[in-house]
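Removed: one protein chain of the complex. Kept in place: all other protein chains.
Then we have chain A:
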Amino acid sequence: MSLSNRYEFVFLFDVTDGNPNGDPDVGNAPRIDPETGHGLVTDVCLKRKVRDYVTLLKGDEPPYSIYVKQKEVLNQLNELAYKAFDIKPEKKKLPKNVDEAKRLTQWMCQNFYDIRTFGQVMTTEVNCGEVYGPVQMKFSRSIDPITDIEHTITRMAVTNEKDMEKGQTMGRKHTIPYALYRCHGYVVASNAEKSGFDESDLELFFTALENLFEHDRSATRGEMSVCGLYVFKHSSPLGNAPAKKLFNTIQVKPVAQDTFPRQFNDYQVTVDQSAVPEGVELIIRYEEA
């Protein structure tokens, strides 16, 4: 059980004529850093996709059930069968009992993949009700500033009878012509031990990242794909080098200065293997040619 190595990862993905993550503050336009114009994708946006992928692959069965669900997934399942737990919960309703709280938390971790991975606030009234998951992700940021294009679209139908004469309604959608995003993530071995996240869970997580957009197609997203997944494996659970140093070994730069990038080939990813410190192994899980 649990992990004996610390990990960091760099995850690259791109979008073509789509909106990777809408901002509810500005009418669902792509998230943008107002000062630099770079595009942003929140950590929770990618975590949602990991959850959805795991459900698709593992069918929402323990130990891969997903706690935080989307309704669409709901229709596929009714009642989950839980495996019997060897310790019987106490009859007394004493939620302050620390042992019981631990058992509840442990049991949830065993059954639910997303709780094991990302953590969850379990209860308010018990002490041990919080799980810190080992996987931590930062906001993703585009390599270059993005251009958000707002399109007005029409629908040849109306919703209400009173609009019948109009014959059509107008709508809006936002797209980015092209953007390459970079995400940094951490896998904290000490948290893995507590939540029971093990090597096979980690493998599943990386598999989910590799396939993150293959099953997340929609009218909004346009064409999104994974461009790279670089995993740094430390030889010790505490780690062997600062995360920043590792992230810096992977540089992403536009090939030409004065053109507008419109495809992944307009960028060059350089991996400086020689700068990877001793005790750290760089595993290239996925790299777009």
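As a working rule, a residue touches a chain if its C-beta (ideal position, glycine included) is under 8 Å from a C-beta of that chain, and two chains touch if they have at least 3 such contacts; residues count from 1.
The working rule: contacts and distances are computed from a predicted model.
Its UniProt record calls the unshown chain "pre-crRNA processing endonuclease", which is the correct pick from "2-oxoisovalerate dehydrogenase subunit alpha", "Electron transfer flavoprotein subunit beta", "pre-crRNA processing endonuclease" or "1,2-phenylacetyl-CoA epoxidase subunit B". Only one of the listed residues, A:149, A:241 or A:271, touches the absent chain: A:241. Of the candidate positions A:57, A:122, A:252 or A:282, contact with the hidden chain is made by A:122. Of the listed positions A:16, A:136 or A:169, the one in contact with the omitted chain in the full complex is A:136. For chain A, the list of residues touching the undisplayed chain reads 6, 23-25, 31, 33-35, 42-44, 65-71, 74, 79-85, 88-89, 95, 101, 103-104, 107-108, 111-112, 120-126, 129, 132, 136-139, 141, 184, 186, 188, 190-191, 236, 238-245.
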